[in-house]
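A single protein chain has been removed from this complex, and every other one stays in its place.
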Amino acid sequence: MAAHDMIAKPAARTLEPLMSVEDLAVSFDNGSGPRIQAVAGVSMSVYPRQTLAVVGESGCGKSVTAMSSMQLIPRPPGCFDAGRIMFGGRNLLELPEHEMLKVRGGQIAMIFQEPMTSLNPVYTIGDQIMEAVLLHQAVSPDEAAGIAIKAMADVGIRDPEGRMRAYPHQFSGGMRQRVMIAMALACRPSLLLADEPTTALDVTIQKQILELLRGLQQSSDMGMMLITHNLGVVAENADVVCCMYAGRVVEYAPVTELFDRPLHPYTRGLFRCIPGLSELRNRLVTVEEVVADPREYEGLRSEAGPVVPWWPFMDQSQRPALDDPSRPYALVEVSPDRWVGCWRTPEVARHPSRPPRIAPA
Amino acid sequence: MQNRFGLKDIFVVVLLLATLASVWLSMVQKTRIELAVDGLRVKLGEMERQAALFQREVEKGFAEGVVVQQGTGSAAAASDAWARPGVSIQRWPNPAPATDPEGQRGFSVGGEFTEIFEAQPAKLVPYIQSDVYGTRVLDRVCESLGSFDPKTLKMVGVLADAWQIDPDGLWIRAHINPRARFSDGVPVTAEDIRWTYLDFIGNPLIEAERSRSTQDNLKDVKVIDERTVEFLFKEPFFTNVLIAFGNSVLPKHWYSKFEPSQLNQATGLLMGSGQFKLERLPTGPEDLGVQWTPGTDVVLVRNEQYWATKPSLEKIRYKTVSDELARLVAFRNGEGDLITPSSPQFNKVTREEPGFEEKAFALKWVNMRCGYSFIAWQCGPRAGKDLTPFADGRVRRAMTHLLDRERMITDIWDGIGIVSKGPMNPESPASDPATKPLAYDPGQGKALLAEAGWQDRNGDGILEDASGKKFTFEYTYASGGEIAERLARFVKDSYAKAGIDVVTRPVEWSRYQEILKLRDFDAITLGWGNSAPESDPRQIYHSESMKEGGDNFVQWKNADADALIEQGRRTMDEPERMLVWRQLEQVIAADQPYTFIRVAPWLRFVSRDYGNVNTYRTGLQPEEFFRVALPAPGSE
Partner (left out) sequence: MATYLLRRLLLMIPTVLGITLMVFMLVALAPGGIGAGLAVQGGQMSDTSKVAQMQAYLEDRYGLNDNVFVQYARWLGRVSPLKFGTTPLVAPTGDLVREPRDLPEPVMAWAFPAPAAFIVQYTPPSGEALVEDFKRLQREAEGTRRTYVGSVRGVKDALADHVRAIGAPWTARLEPKGGADPERFRDLPLDGDAPTLVKLRAAAATMHASWSEAEAARQRATIAFLARPYPAAGIEIIPNAFSLGAPDFGVAFSRNRPVWDLIATALPVTILINFIAFPIIYLVAVPTGVLASVRRGGAFDVISGLMFLLLYSIPVVLTGVFAIGFLANNQYLGWFPVSGLHDSAAATMTFMPYTDAAGAWHRGWLIDMVWHLALPVLCLVYAGFAVLSKQTRAAMLENFSSDYVRTARAKGVPSRDVIISHVLRNSLLPLITMFVGIFPAMLGGSVVVERIFTIPGMGSLVIEAINLRDRELILANTFMISSVSLLALLLADILYALCDPRVAYD
């Protein structure tokens, strides 16, 4: 089942996104070293039933963005410099802790990369799932157990009643990730943040898990932010892709368009260095080559005029004149539903683009 | 996580609460019962006090009556049928306090006197017990035929009211005071004495090995009649008197109830005819659990049945506090009435606290129990191999001359103590007061060393002998004590000044015994204690005792000393014997097998809540103390 099939489904939904990240900037400063700007101004949004894939290399700020939405960043060293994350009409960054506790797990759930260590080894699976349930739903322990059993059944764990009393070390990696998903979804959150959920698993399990997630998403109208660096996963599972680099969004587009016609040199570099099975080459193309080539930056136009894709390592001579040197970057909608991160020239500054929102059809 | 709180948990909690509640209730109930018992106890104590006062009056009247009787020729004097003809009889009055407390100001009857020991007594069973604290308790409860008079140090009769001593030293016959009774009222008879010697001490199944070996010279004990006993000896030694008169007499009727194994393992089976008795005493083998065990205080109560002048104290308690500082604090807090302070404590308290002596007696005196410390010079081959420089008597005398002992006492012992001049206790008649210790005379010392061949021949500051060997020796002492360390340093410095190189050798105490036995030392420090005015010097100073088992570990052989020791041993007449000991003292002083350092006086703090606290030549006599009555409100 290809991704675009899902977008084609008729659904008269609201046009408001579930969650909207607007110009988020997060830095870390622990006093003894330099201040590190992890996220320097990203924007993205997720709609119900939509899967937003956030791709990028390690250190580009994807996890930080996701964790910020749940205020899971430890606040001395971390600091929310600017921007907001809107969810349910509220800015998540300004919510007090007791409100946040209700959001976490109840409305937004997160699953993580390492299923082997992400479960508490001294409590049973049943206990851990029920913990989540009892935190967010006013039910009796027996009812919570029932919910937990159902959640485990939903994720495909066989003999859920028996497995309630099992411990994490008695499960394989794939099973543990299923348990994590069950735990995350037991409270029916409206948004699921999945931080590289299958990176640690082998390929066949990977497929199963992702299929599982898609199926669950369908049945519950849940939005999903899928963080990954695997373009194959993106191709199979995402509706919208947000490509990040160095704490900024470099490209934001629906998945098919991105794969057909990547606009930003970085994205182009990513695609070009994937070797094809039918080609015969002596040497692979590197991203370096692509982004270093000045010709890649030519020819991009938005409605406002020509724009130059933003790249932090661009030669000074090739950079266009900036409207405000302290704000070098802007996310520009070069064509409907296609954003590219560009240098903020005076023209770009005069015609600000709308925030990146790609509603499902 | 979730508390699966189920029915099972409720049950457990209820059970727990129920248990706690019942424990609580039983504790409350116990308290109620104890309060009732307390009330009874108070009443009983009151009754006992009244009875004691009453008895005292009666006794006084009776004693006066007996004195009147004795003045006109009493029963005891008239029939001397018990005695052997031809030998003089020594008679003794009823035992009485050395200093009468009754006339003194503040005298009252009653009170509980607490003495604080430094360590727990291990056992309180006569002849089986072995430590010094047990002995102190024993001396209050048991009596022997005779003991040393606290003022004159002569042997006087206690249980015996008359005795005969064979001038040839082979027998002693004693007559028991007809009034003598054990603490349960049963009279003391000659059979008790025979049984004590032959069937208790002499019973191989009873573990009284040490006591048994001291009476090895005893041939037999015979019962002449109900009140007369005769001791027969193998050899005429003066120690025969101590054997006959110095052993506590035990009640046969009570002790024979117990099997030897029960006696061996007992901790508090102590009964005698003395002025006090144990508060907790089993009546027989069936209630052995009643007896005192180490870990609790020893409590003695006044023996209401005592056959002579009863003590005025109602109780004596012995506590143990093992830490030195804690002892002093306990004394100050009033938790104890008598402690033995250490020398530094004594000095510090008496010098820095002027108010201290208003509340307590600070006693310091030399008595017959004081021992002496010394440096022993190895006169023979060390460990059977080489001779030390001290084989030569001149060298030994020089070593004494080179040591400023007065200064040692001032520096190391803070002025407490007197220089010792020999093995005889200075309080004892065995020591000649005219003899003085060898003077501190470095010139004389060096002269003696030169005479013995030790001179500084090469100008390096150290003496050498004719063959060029340096004068160096090893000074062995027991490690761990500050006094021992200071002593070692003083010794080293003193001799260094004279050109002698001293190598100090601290040795752990448990090895000390080994070293002494192996004679593996050049010079070693030690001390001997005392328990009587005179002792048989044979074990330490006779050359026979150089063998294994003897304590002449310096291997000192002196024919004169040997002769004097043999002579003294067999001299039964006391004044004559004392003269022999004085001669021995001079021989030892001339040949200096030891450098005698110091006689350590007894130090005691006694609370002024008690009166008639006198320092005697035998030590203290706590049975004479009385509780100073608090002045009645409004008077004085």
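Each chain gets a letter, A and B, in the order it is written, and its residues are counted from 1.
Here, contacts are C-beta pairs under 8 Å (C-beta built on N, C-alpha and C of every residue); 3 or more make two chains touch, one makes a residue touch a chain.
Worth saying up front: this structure is predicted, and the values here are computed from it rather than measured.
Novice: Among B:Lys252, B:Arg538, B:Arg582 or B:Arg627, choose the residue that contacts the chain missing from this document, as touch is defined above.
Specialist: Of these options, the touching residue for the absent chain is B:Arg538.
Novice: One chain is left out of this view; which of B:Gln90, B:Thr135, B:Thr152 or B:Asn264 touches it in the full complex?
Specialist: B:Asn264
Novice: Which residue among B:Val87, B:Leu325, B:Leu387 or B:Val503 touches the omitted chain?
Specialist: B:Leu325
Novice: Which listed residue, A:Val103, A:Leu191 or A:Leu231, touches the chain dropped from view?
Specialist: A:Val103
Novice: Over the whole complex, note the residues of chain A touching the chain we left out.
Specialist: Those residues of chain A that touch the unshown chain are 70, 72, 97, 101-106, 109-110, 112, 114, 117-124, 131-132, 135-136, 167, 169, 180, 183.
Novice: At which residues does chain B meet the chain that is not included here?
Specialist: For chain B, the residues touching the absent chain are 1, 27-28, 30-31, 34-35, 38, 41, 114, 120, 122-123, 128, 203-205, 207, 209-210, 212-214, 216, 239, 242, 259-262, 264-265, 267, 285, 293-297, 317, 319-323, 325-326, 329-330, 332-335, 383-384, 508, 510-511, 513-514, 517-520, 528, 535-540, 544-551.
Assume only the chains that are shown with their structure count from here on.
Novice: Indicate the whole-number Å distance between the mean C-alpha point of chain A and the mean C-alpha point of chain B.
Specialist: About 93 Å separates the centre of chain A from that of chain B.
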